[in-house]
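Okay, handing you the structure first.
Apart from one protein chain that is not included, each protein chain of the complex appears where it belongs.
Naming follows writing order (A, B and C), and every chain is counted from residue 1.
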Amino acid sequence: MEEELARAWIAAVTAAVRTEADRLTELDTAIGDGDHGVNLRRGFDAAAAAVDSLAPGSAGDVLGKTGTTLLSKVGGASGPLYGTLFRALGKTLRAGGSLAEGLQAALDGVRQLGKAAPGDKTMVDALTPAVAAYAAAAGEGEADAARAAADAAAQGARATVPMQARKGRASYLGERSIGHQDPGATSTALILAALADVTARGPAR
Amino acid sequence: MEEELARAWIAAVTAAVRTEADRLTELDTAIGDGDHGVNLRRGFDAAAAAVDSLAPGSAGDVLGKTGTTLLSKVGGASGPLYGTLFRALGKTLRAGGSLAEGLQAALDGVRQLGKAAPGDKTMVDALTPAVAAYAAAAGEGEADAARAAADAAAQGARATVPMQARKGRASYLGERSIGHQDPGATSTALILAALADVTARGPAR
Amino acid sequence: MVGIVLVSHSERLAHGLRDMLVQVAGEEVPIEAAGGTDDGGLGTSYDRILVAIDRADRGAGVLVLTDLGSAVLTARTVLEDRVANDAVLVDAPFVEGAVAAAVLAGTGAGLDEVTQAAVEARDVRKL
Partner (left out) sequence: MVGIVLVSHSERLAHGLRDMLVQVAGEEVPIEAAGGTDDGGLGTSYDRILVAIDRADRGAGVLVLTDLGSAVLTARTVLEDRVANDAVLVDAPFVEGAVAAAVLAGTGAGLDEVTQAAVEARDVRKL
């Protein structure tokens, strides 16, 4: 991944999070504490600013910086989780890995930290199919792979509706968590949609 | 019990608690949170003031008022316990019961509230032998019975030294609570010593 | 809606926990802090607990949680003295039980279910 594409991705996620913050918060109000939109807005605003003032380097640097910033600024469970996601991506890219490898490392990191499995109604339910779809489509080029990942994430997010939460705050609701879409899975879908958009456009200059 | 004796008792306890506050706090520092002296000082100062401004009535009124005041002013576990003790005493006396019956009701109330048994290293270890001693000596007159109760309470308090606490904060220390005298048992001994003193002197006028 | 009363030795602790619960349960659940002594020191207050229970009581019952066993003694005395007997003391971890109870209360669940949620919080693993 090129550095400019990474910068464009973070900018696009930040814009999407701003647009969708209210919806994310609404979803979190239904089965959580109603702060997911606020958390991510604070986190990505800070990440975008940090990336803007980051000296030119590599895509790995940009994504690592994003992860570190999210980690300290988000304030909710999604902070360390997305922090881990972007740090793992950054680390893999810096070590010369591919984006497909980076996404796999990101998923592994998120799962190791949060101990959630698919079906637990968390961001893992969007991230897992997205990573698999990217890997499956990687041979068709970055743009197609990113679009496939975004579609899979969106579908994974929708698939959380009938699930009962077994991790995170929503799990306090037991069966009453059924019938609502998971906020974190929803924001994961936004993040991958942003990746697909900027990859389709090519890096912004 | 005459009203004047009850008033003298509360005044004597208040004086004793003031004199011994530091020692009680020291004992509580060793195996608790170091506030027993402060707690009882605040409580008995308030009780003495409440009793002073109480319209003439009966010993039961004086002791009931003392209990109610301790209950709201002490702030520690000893507040509801001594509150219950004095309220039970007051209630029994108002219903025409004897002091021996009142002490038994007080012990029952304390045990029911705190669920402590003898040997748990609490005020119950001073109160239980005191109540028994009073009942056994009741035939010899109030002064002798009160002195016997005071002696038994003092001995009961000393007997808490080798015990391991099973109730109250000191129980967090497990075996490390062994070797210290229980603060609440110590203050119970003070309360009964004050009763013996004022009973020996007769009601102050 | 079931009310929740937080009895703590610390006024700050009780209020901080209340802030957290309001966030998860919403403003409709009556959640009252009863922390500290009458003058705000460390300890428990009969009067603060009584006022808190009365305030939290909207007719569907009140769940009373305590931070430590020594707070139980004061709370139990208040409950015994109180005429309306729709408040219950629960043996549950203070923070974890309160969060679980507040979430359930926010869904409109009854006192039994809310109490059970608080008790079961003991067995929920964090790690």
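Remarks
Operating definition for what follows: a contact is a pair of C-beta atoms (placed from the backbone, for glycine too) under 8 Å apart; a residue touches a chain by one contact, two chains touch by 3 or more.
Quantities reported herein were computed from a predicted structural model and do not represent experimental measurements.
Counted over the whole complex, the shown chains touched by the missing one are A, B, C.
Considering the full assembly, C:A14 is the residue among C:M1, C:A14, C:I31 or C:A87 that touches the omitted chain. The chain not shown here is touched by just one of B:E20, B:D35 or B:D197, and that residue is B:D35.
Although one chain is not drawn, its touching partners on subunit B can still be listed: residues 29, 32-35, 169, 172-173, 176.
By the touch rule set out above, subunit A reaches the unshown chain at residues 33, 35, 39, 71-77, 79-81, 83-84, 113-114, 167-169. Touching residues on subunit C toward the chain that is not drawn are 8-17, 19-20, 23, 35, 42, 66-69, 72, 89, 91, 93-96, 99, 122, 124-127.
Keep in mind that, in the parts below, only the chains that are shown with their structure count from here on.
Under the contact definition stated at the top, no chain borders both subunit A and subunit C. Closest to the middle of the protein, by Cα centroid, lies chain C. With centres set at the average Cα position, the gap from subunit A to subunit C is 37 Å. If you average the Cα atoms of subunit B and of subunit C, the two centres end up 30 Å apart.
A separation of 63 Å divides the Cα centre of subunit A from that of subunit B.
In subunit C, there is no position where the chain touches two or more neighbouring chains simultaneously.
In subunit B, no residue touches two or more other chains.
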